[in-house]
Every structure is written in structure tokens, then in C-alpha cells.
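Every protein chain of the complex appears in place save one, which is left out.
Entry: subunit A
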Amino acid sequence: MTGKNPPSNLRPETGAFFQRDRAWHPPAFTPGYKSSVLRSPRRPLLSLDNTLSEITGPVFGHDILGELDDDLIYNFAAPGKAAIGPRIIVHGRVLDERGVGVGGALLEVWQANAGGRYRHRRETYLAPLDPNFGGCGRTITAEDGSYCFRTVQPGPYPWPNGPNDWRPAHIHFSVMGHGFAQRLITQMYFEGDPMIWKCPIVRTIGDPKAVEGLTAALDMQATIPMDARAYKFDIVLRGRRSTLFENRREGN
């Protein structure tokens, strides 16, 4: 277990987070994505300024990480083997809405293999598993919020929603920032993929700019010649207010 060690030498922040713009995020009820119909609350959310329960959040130390946790090409592969597929690096920064790098953030990723097949017992797609690819990875951001993974580019795959719906190639991202109110799960898409704008899950998001914010750019400057292409994907978490002029009575 790790503890109260701050992720950096910076003084921990204790302010409340900026309000979430729920018109920018997808709403809960999006009938084009059928699973949302029975899994969406119908009553309004109860709004509340953050208490300590939301301002705080767990902090993870680098001691939880294994050597290959951020390398999906090799972390499930037999010795001397590698996953099959286009080799890519995914890198970027975790920032907050103020543009400040979020250091010490836990990033966890999961994805299908190059053929669009997930290693999961409920998955029934006929594309084969890759014996040398598991599909999970994790890392902790550096003090400036930067991170990188190495993986194979996942393939698109069909899913039972409409009669012929296919997901664009994507990598799932889970992010744990400094406060539990920043908790976020999202998906990264790849620049130029024509499937993006057809996807009912992508289309749960109303504003095309928000979709562009989830689309990683091909980054030839970070590409390693004759080895791996690179995509740059920045993630933005909620910002937080400073605690100047906060009117708190006691015990807090």
C-alpha cells in the first residue's frame, strides 16, 4: 500500500474542482447506443459543491508498477516473442483544465489486439487471439504529467448494437488524478479513422470538438524510424479552484 506521499514536491492542493460541463460530456440516456437505455438514471443528478470526500483521492506509488507494465507488446508475450500488429508508441500529458500537468496520475489502458479481438471470456468475435498479446497496461505520470506506452495498434471490430455497427480502432483509458472527483474513463481514437464519425458510442458526444479531443494525432517527430510509429494523446482532467478567500468555519 502506498500512502500520503505526494507525487511530487509541489504542495498538495485542497480546493474544490471546477464544475463538470455535462453538456460537453455524453448524457446518460443515448438510445442510439442501446445498452444505455436501461442503464441510465432518469432523475436529475444532485449537485453539490465538493466536500473532502470528493477533493481527496488515492495516490499510487511507483512501487506498484512492474517493469513491462507500460509495454503491451511484451508484457504478455512468451520470452523472445512479441505481439503481432503495427507497433506504436502512445504518449502525451495529463493536464488539468488550467493547463497544469498532473503528476502522479495513474493511467490504465486496455484494448483489443491487431485483429480487433479482446482477451475476454465473453468475447465471441471470430478473429483469433494473439497468444503473445494480453491487452492491458498501466503507468504513472511524471511530475509534468507526461506518460508513454508501447503497444500494437488495435483493430476495429463489430458489435451487437445496430445490425452492422463497428467500433473504430480505440484504446480504453482509465485516469485517476489527485481527487476522486477527477475520476475519468474514456477512449482514445486514431487520427483519420473513417469509422469514428459512424460509431454510436462516439456519437453519444454532442460536440464534434469534444470528439476531436479524444482523437490522437499521428506524431512523426516521436516516431522511431524502422521501429514504431507514434501517436500523441493529451488527457485533460477537471481543474481546481485555489483556496483563497474560501469561507470555511472550522475543522476543514
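The rule is short, and it goes like this: contacts are C-beta pairs under 8 Å (C-beta built on N, C-alpha and C of every residue); 3 or more make two chains touch, one makes a residue touch a chain; residues count from 1.
The definition used in the following text is that contacts and distances are computed from a predicted model.
K.L.:
Leaving aside the chains on screen, match the unshown one to its UniProt name from "Cytochrome d ubiquinol oxidase subunit II", "Molybdopterin oxidoreductase", "Multicomponent Na+:H+ antiporter subunit C" or "Protocatechuate 3,4-dioxygenase subunit alpha".
P.N.:
The record names the chain that does not appear here as "Protocatechuate 3,4-dioxygenase subunit alpha".
K.L.:
Write the list of subunit A residues that the hidden chain touches.
P.N.:
1-7, 12-14, 16, 19-22, 24-28, 30, 33, 35-43, 45-60, 64, 66, 68-69, 75-76, 95-99, 108-110, 118-123, 134-138, 172, 174, 178-181, 183-187, 201-202, 204-205, 209-211, 213-214, 235-239, 248-252
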